[in-house]
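One protein chain omitted, others in place.
Note that the chains are named A, B and C in the order they appear, and that numbering of residues resets to 1 at the start of each chain.
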Amino acid sequence: MFMFTTTTQNMEACIDACDQCHRICLQSAMTQCLESGGKHVEPGHFRLMMNCAEICQTSLNFMLSNSEFSEQICAVCAEICDACAESCDQLDGMEDCAKVCRECARNCRSM
Amino acid sequence: MFMFTTTTQNMEACIDACDQCHRICLQSAMTQCLESGGKHVEPGHFRLMMNCAEICQTSLNFMLSNSEFSEQICAVCAEICDACAESCDQLDGMEDCAKVCRECARNCRSM
Amino acid sequence: MFMFTTTTQNMEACIDACDQCHRICLQSAMTQCLESGGKHVEPGHFRLMMNCAEICQTSLNFMLSNSEFSEQICAVCAEICDACAESCDQLDGMEDCAKVCRECARNCRSM
Partner (left out) sequence: MFMFTTTTQNMEACIDACDQCHRICLQSAMTQCLESGGKHVEPGHFRLMMNCAEICQTSLNFMLSNSEFSEQICAVCAEICDACAESCDQLDGMEDCAKVCRECARNCRSM
């Protein structure tokens, strides 16, 4: 008989938070930002949106694969999420994205 | 004033299905299959699990980015999900994974 | 003694072509297109650049993992590469990107 690795409650919450943050950043960048133009496609902001989507996907994949390096990836993820949230704060209509980024950062820090 | 691209109800369901399928395939492969060994790590099965996880992630990202090629990616995704479900049917303890794969295939076909 | 799966010469060339196409599309989008603005960040063009980068990455990963579905992914990849090349043809300074996309499409079709 063997036992499978199980995720903790903390990790389950963090997996959900990274998933939501990946979704809203990628979707907002590729629809809202591109369609709005102007400051929404300014390189600094747009790169942060895409970087945030990608690191959230990587963090999610590390946690799903029960990696011993999940905590370190999540630490970098938290920093990028906070930077993305601050960038969203400067723009119209990005309140939801900023909120989800901050929630993800909070979860990543509690890993 | 402008309107942002919105996802349809069908696409929202498909995004959720691909997300769930990516999660269960990657997590099952990297925990349950690796820890069980034997037939669970037979190349044919294990590759299908990882291929299924990856194509679901790609389909998800195409839909989130409102790509005009989403339907074509989802068509390939449906085939891989079905192949993965059939492979899971041959093994102990993979019933949940098979079920999620079939549900994802069904959603991808209705796109 | 055992033999490992080996890639064919065709597949090696296609792996290299997808890799190059992923690189130039992602790098051009996130530096040249964002920094140029205007038509370079028009949603139709920019999405194609990002879709092309992502499907090339997926095709590459399928071939590297010796997936039985590589041919099908490469077929979709070829279509997206051609669409991206056509979009690049309409814009200044995207000649190299268009050329690499067409080379990738050609390799993906010969799989």
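What we mean here is this: contacts are C-beta pairs under 8 Å (C-beta built on N, C-alpha and C of every residue); 3 or more make two chains touch, one makes a residue touch a chain.
Note that this is a predicted model, so its numbers are computed, not measured.
*Asks:* Which of C:N61, C:S87 or C:N107 touches the chain that is not shown?
*Replies:* Of all options in C:N61, C:S87 or C:N107, contact with the hidden chain holds for C:N61.
*Asks:* Considering the entire assembly, which residues of chain C contact the chain that has been omitted?
*Replies:* Contacting residues on chain C, toward the hidden partner: 2, 4-5, 15, 19, 23, 26-27, 30-32, 35-36, 57, 61, 64-66.
*Asks:* For chain B, which residues reach the chain that was dropped from this view?
*Replies:* Touching the missing chain: residues 30-31, 34-35, 37, 41-43, 46-47, 50.
*Asks:* Counting contacts across the full complex, list the positions on chain A that touch the omitted chain.
*Replies:* Output for chain A: 47, 50-51, 54-55, 58, 61-62, 65-69, 72-73, 76, 79-80, 83.
By our rule, only the chains that are shown with their structure count from here on.
*Asks:* Under the over-half criterion for shared residue numbers, do copies chain A and chain C use the same patch or different patches to meet?
*Replies:* Here the answer is same, because the shared fraction of interface numbers exceeds one half.
*Asks:* Averaging only over C-alpha atoms, locate the centres of chain A and chain C and give their separation in whole Å.
*Replies:* So the centroids are 26 Å from each other.
*Asks:* Can you work out the whole-Å distance between the CA centroids of chain A and chain B?
*Replies:* 21
*Asks:* Using the touch definition from the top, which residues of chain A touch two or more other chains?
*Replies:* Where chain A meets two or more other chains at a single residue, that happens at 30-31, 35.
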